[in-house]
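Note that one protein chain of the assembly has been removed; the remaining protein chains are unaltered in position.
Letters A and B name the chains as they come in the text, with residue numbers starting at 1 for each one.
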Amino acid sequence: MLEDTVVLAAVTVLAVLEQAYFSLQVIYARRKYSVSPPATSGPPEFDRIFRAQANCSEYFPIFITLLWTSGVFLSQALSSLCGLLYLYGRFLYFRGYSQSSLGRLAPLYFSARVLWTLIALSCLGVVLSFFRVHLNVDVLHELGSALRLV
Amino acid sequence: MLEDTVVLAAVTVLAVLEQAYFSLQVIYARRKYSVSPPATSGPPEFDRIFRAQANCSEYFPIFITLLWTSGVFLSQALSSLCGLLYLYGRFLYFRGYSQSSLGRLAPLYFSARVLWTLIALSCLGVVLSFFRVHLNVDVLHELGSALRLV
Partner (left out) sequence: MLEDTVVLAAVTVLAVLEQAYFSLQVIYARRKYSVSPPATSGPPEFDRIFRAQANCSEYFPIFITLLWTSGVFLSQALSSLCGLLYLYGRFLYFRGYSQSSLGRLAPLYFSARVLWTLIALSCLGVVLSFFRVHLNVDVLHELGSALRLV
């Protein structure tokens, strides 16, 4: 089983390291703009960095959940590839949002599209597994046979 | 192993879709009440929708963790059933909170009770698995035998 998940685990660790990087940026911004906890707002520059990190944190569990669902139930390779794209999109989002509110939009749309792809892969994986396990039908195999007959 | 988890995975995907729905509601509310990021407060109508989504996001990883712990270590069927009830409760909570602060209370208490049930199922699953694996005692089987003797 480790064989089918070790790449997912590598992407997962990378995702945690990215979150650690975002958290460090908030700590630096707190010092730079003198915003001491428990305060969570200050000048717009600080607010954007704080919100960028909060948004990435909010989506972290959703991302990890989808990465593993689509990776275990459909394809480790496809899921890990989407995972890397998502993490790259989130890096651009964080950098863009730090500079301006507008700068967050393009990478936000990009990472949302990757998440929707992961949702689609997860759904497909669940449906195919359900057919295989509970109805004893291997849909992909049947499709292949049907196509060969045509 | 897929056999024992595919329904959990289906409930998981449903939970992600519900979170996506809540996020979209916040985006619509931002447009309707003209609250542009990084701002996170505006008129009370917006604040309630924003907080409803934030609260659901905060509990999402706790819910997923309990769903899989009780589902893997005790019973996929029981855990998935609680999962569906929880997601339904969160939907009512979001709709109620959008309308008034009071409207969030009844469904909030309901979903809290479902979460406590999932905690209880997880504890039971962990304890029974621990007995079976480390002490080589199948508690449920022993209980059954004891009852038959009585």
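Just so we're on the same page, a residue touches a chain if its C-beta (ideal position, glycine included) is under 8 Å from a C-beta of that chain, and two chains touch if they have at least 3 such contacts.
Computed from a predicted structure; not experimentally measured.
**Q** From the listed residues A:12, A:79, A:111 or A:129, report the one that touches the chain absent from this view.
**A** Result: among the candidates, A:12 touches the missing chain.
**Q** On chain A, where is the contact patch with the chain that was removed from view?
**A** Those residues of chain A that touch the unshown chain are 1-3, 6, 9-10, 12-13, 15-17, 19-20, 36-40, 54, 57, 60-61, 64.
**Q** Counting contacts across the full complex, list the positions on chain B that touch the omitted chain.
**A** Touching the missing chain: residues 1, 44, 47-48, 50-51, 58, 61-62, 65-66, 69, 72-73, 97, 101, 104, 119, 122-123, 125-126, 129-130, 132-134.
Just so we're on the same page, only the chains that are shown with their structure count from here on.
**Q** Fitting the CA atoms of chain A to chain B, what rotation angle results, rounded to the nearest 5 degrees?
**A** To bring chain A onto chain B, one rotates by 120 degrees.
**Q** Based only on mean CA positions, could you tell me how far chain A sits from chain B in angstrom?
**A** Using C-alpha averages as centres, the distance is 20 Å.
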